[in-house]
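Here it is: the structure, laid out below.
Left out: one protein chain. Kept in place: all the others.
And then subunit A:
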Amino acid sequence: MKFLTALLLTALLSFVGGLYAPWWSLALMSFLVAVLVAQRPGKAFLAGFLALFLLWGCVALWLDVRNKGLLSARIGELLGLGSSSILLILVTALIGGLVAGFAALTGSYLRSPKRTTSFR
C-alpha cells in the first residue's frame, strides 16, 4: 500500500512540478515523497523509478500518438536512435525514472534509521 501511495504521489507531484518548474523539479518531488512515506531504500527507489518511468513514458506516448510519430521519427534519427518512436519513448521514460529513483533513494536514506537491532 505504501509502495503504491509513494508511486502515485511521486507521479502526481512531479506532473504538477513539470507544469510550473524546471524538469528537474521531479527530483525534488521524488525526494520529498520518499522522506514523507517511509519505505526501505530498495522499495523507495523502485517507487520513484516506476513513477517517473510511467509518467514520462505515458505523456510521451500520448503526445506521440496524437502527432502520429512525425517528430519522434525526426528526433530519433537526429539522436541516432533510428526512426522508431518506441525506442525514443523508452529512453525518455528511462531517464525520468533514473533521476526519480536516485532522488527517492536519497530521501529514503535520510529517513531510514541506522541498521541497529534493538531489544525490548
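Definition applied: a contact is a pair of C-beta atoms (placed from the backbone, for glycine too) under 8 Å apart; a residue touches a chain by one contact, two chains touch by 3 or more; residues count from 1.
One rule holds for everything that comes next: contacts and distances are computed from a predicted model.
Visitor: Out of "Tripartite tricarboxylate transporter TctB family protein", "Putative hemin import ATP-binding protein HrtA", "Sarcosine oxidase subunit delta family protein" or "Penicillin acylase family protein", flag the one the UniProt entry gives for the chain missing from this complex.
Guide: Hidden chain identified via UniProt as "Penicillin acylase family protein".
Visitor: Please give every residue of subunit A in contact with the chain that is not shown.
Guide: 15, 18-19, 22-24, 27, 31, 41, 56, 59-60, 63-64, 66-68, 70-75, 77-79, 91-92, 95-96, 98-99, 102-103, 105-106, 109-115
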